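Okay, structure first, notes after.
A single protein chain has been omitted from the complex, and every remaining protein chain is retained in its original position.
Up next is chain A:
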Amino acid sequence: MTDDKDVLRDVWSGRIPTCFTLYQDELTEREAEPYYLLLPRVSYLTLVTDKVKKHFQKVMRTEDISEIWFEFEGIPLKWHYPIGLLFDLHASNTSLPWSITVHFKNFPFKDLLHCQSKDVIEAHFMSSVKEADALKHKSQVINEMQKKDHKQLWMGLQNDKFDQFWAINRKLMEYSPEEGGFRYIPFRIYQATSERPFVQKLFRPVANDGKPHTLDDLVKEVCPAAIPPEGGEKKYQVMIHGIEPLLETPLQWLSEHFSYPDNFLHIAIIPQPTD
């Protein structure tokens, strides 16, 4: 029998094979070879692409280098979204490896946040964790933690250490059995086609009648169009970590097992591929 713990490990060890190519207009001294890398789904682009940066900088002159950014099929990739979400949202039905274009010029500051150092990523990550705990436990758990525990969460993510990360993160996933779940489920729903970057609402894991809420309940509430009409054609995929959980999956379980390290469920709703 497979254990729920294995799910956590599987989610953590998700990798996306990626091919980085330098943007054609970038000035280079010699030809830039593409760079192949396995990106951890749960991490952030700017956190795991030091090697890419080094690789391309070798063929460029220093004066041509400014802040690195990434683009896929014309879409600037937001580094502050987890990699798995970016892939699911923009590229889930394209062929592998994922082909990302690397830019060193013309930073699209309208679309992207600056990321000058890893401290920025850490600050962003920790603020998400805190926000999630505010929703789950009125911030009680995160506030009781020590500074070094916060650090361990971050170091666990940065160094891809599952055990290190989960030794602390499990505390954030606890709840008393009488409550039947968290106070609210930290989630964000993204739609590639939508104007809004994402939707976030207060949503409880258990309904007023004591019934556990499912993924279906959440999607119905936030994005009813994504639910296929009775007997009708399925038009959208509801995707987390590259898979489509059945809509009857309990939301509390998903929150405990399918949240990204920042403790949010990042759900991508994308059009069903037509082929």
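To be clear about the criterion, a residue touches a chain if its C-beta (ideal position, glycine included) is under 8 Å from a C-beta of that chain, and two chains touch if they have at least 3 such contacts; residues count from 1.
By definition in this document, contacts and distances are computed from a predicted model.
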Checklist entry - Which name from "Peroxin/Ferlin domain-containing protein", "Zinc ion binding", "GPI ethanolamine phosphate transferase 2" or "Anaphase-promoting complex subunit 11" does UniProt give the chain that's left off? => result "Peroxin/Ferlin domain-containing protein"
Checklist outcome for this item: Touching the hidden chain, out of A:37, A:172 or A:269, is A:37
Checklist outcome for this item: Where A:33, A:179 or A:221 are the choices, the one touching the absent chain is A:179
Item to check | Residues in chain A touching the chain absent from view | outcome: 1-4, 6-7, 10-11, 14-17, 36-40, 43, 48-49, 51, 96-97, 158-161, 163, 167, 177-180, 204, 206, 208, 210-212, 241-246, 248-250, 252-253, 256
